[in-house]
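A protein chain is absent from this complex, but the other protein chains hold their places.
When the chains are written out, they are named A, B and C in that same order, and each has its own residue count from 1.
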């Protein structure tokens, strides 16, 4: 049986830089999504798809810690981030104005892997899991791959706009699902995977809520070995103190070549082989989020 | 000997209200002065000259405490405050934009007293001590008094603009002094007092650095009894926790009818009979300001 | 769908002190209530815990008395108060006409002085006593609060001196707050409140000295200490079965709810009163709304007692 690799990689901190950028725009998309773009030349030059930056969300000690955000897309020396107002940090980022300073520490973390083989890249994005994929899809296209994005959200308004995924590239096809059926398939985005996971797929990249990713991991586990892509990766989240492997705060349960252990989301992730994550243990952990 | 009254008064908290206003303008004056005006109908209606408001300087818990500011002037339902960027609170106020919310708790504290007798009001303002006087001068004029403002600052740029004192009223005359002689008298504003403290003066109102006020208190103490105005008041400062007499944080040394004791700047002041303040003890206290 | 109110908001602190609701205002942050009468409807509060009251009037410490820190404030008020006699004669009769229970916070230097104060407060208008054994801003102010045996002896004497509900306010500046709580429980306290302020310092680089006078320290309060106060309340909850009044950094309804999870039976809003006179009422309304939305009968249903902390 062909197995997808489950060895975790480590991020390359030699490319990370603490950079003061300048806000270019804060776009309100539908459904509460915000797209923040900022002139961050070094991040723009160095970031790889799936990597993230630690953004400072205000001048004072509240919020104290930076917040991690995937680099959503890069255009020239501008980088964009997509998020929702969920707490103080995202509220403050959304309240920035053109010309305000924005501190970014990045790029950080592992990115997605593109195997050498020609073929299709299948992207599965749930909710805000859309964030890394405009950049990742565009990179796959530039590398000559076909790209299919399975894009899911609770409602039509909360779907990341397909034209923003494509960024003008017709080779990126977007297929949608909503929980309430207000656009595309009514149901979970994972319902769509089986139909699209055929032998042409060389890489599966996913980002979204843990239950979505766990379902996907299960599907990969059960899938016909002949259909398995050589790369099946998920981007995960954990509360972060630093983002570069020092605070040891962002532990996630994995079971890779080194056995069951805690891996650091910020340096051994956020992108991990989907089968390396110990989804069962992750489900049993108390929630990190404070509601 | 005619003595100026030195009994402290108490502020009237029944008129105080916690009000959410809206910023109308943030004007940069010369020399780093900022004039912030906001629609605060209740404060505008209720405030008396010399009273102050506690302004919230940001949404989060940093800065934690509100900051006290004299009401500089009132026009319709708009109140203005004049200040300099000295720390986090004033920096955040100066960064507000038209339309932003502004929380005010006020009016607070005692105001200046206008004795019934006809005559002239002599105002002595040093540095940011200018803040309460556009409103106070205008009130004295509306009450039919002549007004002379002795206005001092370190440099010409840091003088509060005389036309803003007058607010179109020619009956308010402004005489200036600067430490460096860049405008008006070269020297301290208190140098000008003797020449203007004649028998026509019914009230002396002062606000500025403690050494200036102490000099003035000394001059009042030594002055010819026949020249003493029936009101001689100074507006003081103290670090404030609340602004309405509850935290007991804003103690100032006084020696009034009740003997030497601590008075609360927020409810027995900020405007106090200048001779009631224990200027000697005040000088010996450690500085409240953190530099 | 009809929606009935499920919540019984009352909190029984013992010995006849039944708070109408669990959200009170902390000692030293609400005076004796009078300053707030015109600003908020103080009669809706669960309780007013008064400024620390001493046997004789106290003029308080020299200024500066307050200083701001990151998400917190330091104070060194030095128990500036009019003394127990004035409180008994001038204030208590007014308290007697209020719906809100007034708990008089008492501080003194010796057991005898505490006892005398408590005897003087056996009068109408005094709904309960909060024994401040933990004020960091007067000489020896912490001796009782930082020594479990001494605290026990003090509480025993006070218990004999008062028929009122006796709430002992614990100092957090100790190695084992649970041990002090156990000692005052054994000595006859009806309830404990936790916590008083944390000993802190701020330096004025201009003068090269601490900002606050005297030995330069003051008591830290505000949002900065909330996580510490929550841990202290959890430790007290694990140590005793008395009602626990939680206090420290509460500014929002969610903050108060955290204290109920940590084990509090009631809470006090402190420093937040300074920046928002209506804070406690807003916290109360938010807590009640949450309880109703979650169909709670009592707020103590939120409790998730953590394992006792090692001593």
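Observations on the model:
Note that in this section a residue touches a chain if its C-beta (ideal position, glycine included) is under 8 Å from a C-beta of that chain, and two chains touch if they have at least 3 such contacts.
Remember, it's a predicted structure, so these values are computed and weren't measured experimentally.
All shown chains touched by the missing chain in the whole complex, by label: A, B, C. Of the options C:125, C:152 or C:210, the residue whose C-beta touches the omitted chain is C:210. One chain of the complex is left out; on subunit C, the residues touching it are 69-72, 74, 139-140, 142-143, 146-147, 173-176, 198-203, 205, 208-210, 214-217, 220, 222-228, 230-231, 234, 249, 254, 257-258, 261-262, 302, 304, 306-307, 309-310. Contact between subunit A and the absent chain runs through residues 13-14, 16-18, 54, 56, 60-66, 105, 238-252, 261-262, 285-291. Mapped onto subunit B, contacts with the missing chain fall at residues 60-62.
Basically, only the chains that are shown with their structure count from here on.
When every chain is reduced to the mean of its C-alpha atoms, the one closest to the centre of the whole protein set is C. Using the average of C-alpha coordinates as each chain's centre, B ends up farthest from subunit A.
Mean C-alpha positions place subunit A and subunit C at a centre distance of 47 Å. With centres set at the average Cα position, the gap from subunit B to subunit C is 36 Å. Within subunit A, the positions touching two or more other chains are listed as 60-62.
Of all residues in subunit C, those that touch two or more other chains are 70-71.
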